[in-house]
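Quick one: structure below, then a few questions.
For this view, one protein chain was removed and the others were kept in their places.
Here is chain A:
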């Protein structure tokens, strides 16, 4: 249970980190909070020649920023810091709802928001939330910078759009339109465990109470967070009334094709998806009145 041999680097700037990644690329890994990578190194599920620790690249990467219509979450924002940011909660309360369900405080004190996205565990909470908010993943390498959205960022089980020489510098999220409500619901076997299934939902209503936009995503049912487009479609145009919620529940159940494992059967996961969609929409509806 000890990591294999590697060379440790602690660059003091973003440019220095990118230069190291450009030089070592395939043989290197970024170390952020270490809460997923170090267990994998300790188990020797992962073996690297070079570890590029980004924790000292600069204090400007440590805090979330709310400017105008955008919330930016740079690479070193710890999960616990986002959970407790009153400024972010005022415009995107869904993070304060989802984050307490990510692991335990001791893990969130180190684990970063960007690291959770870059790790892309199919049952992770944060990628699911990123799939219902309007998020942009800002990526840098010595070759330049680029931006991708959530649908393109999360590609497969533990696989993202990131190339070996690239760093996720920040996630930028557009502050939702007025009238937008969000909810996050999950079922886990024990406190702090990864979700068996988690659901994030967002709905925007106009003055008459009719939904004009809706996004719903589930974790734990596919290799990446799965958008439930059919369920979204039945909510749009409704007032999130009981009939719409029941239709969304049925649509969610039909849309997912989970695999069973030792933690839960496929049928259990499908049922949980439907129930959590119902609970999330019920919460959204309750907030409206």
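The rule is short, and it goes like this: contacts are C-beta pairs under 8 Å (C-beta built on N, C-alpha and C of every residue); 3 or more make two chains touch, one makes a residue touch a chain; residues count from 1.
Operating definition for what follows: contacts and distances are computed from a predicted model.
Looking at the choices "3-(3-hydroxy-phenyl)propionate hydroxylase", "Phenylalanine--tRNA ligase beta subunit", "ABC transporter permease subunit" or "Carbon-monoxide dehydrogenase small subunit", the name in the UniProt record of the chain not drawn here is "Carbon-monoxide dehydrogenase small subunit".
When the full complex is taken into account, the listed residue touching the unshown chain is A:104, out of A:12, A:104 or A:143.
Touching the chain that is not shown, out of A:11, A:34, A:127 or A:258: A:34 (per the contact rule at the top). Only one residue from A:1, A:86 or A:262 touches the chain missing from this view: A:1.
Touching residues on chain A toward the chain that is not drawn are 1-8, 10, 31, 34-35, 38-39, 41-43, 51, 53, 55, 80, 103-107, 109-110, 190-192.
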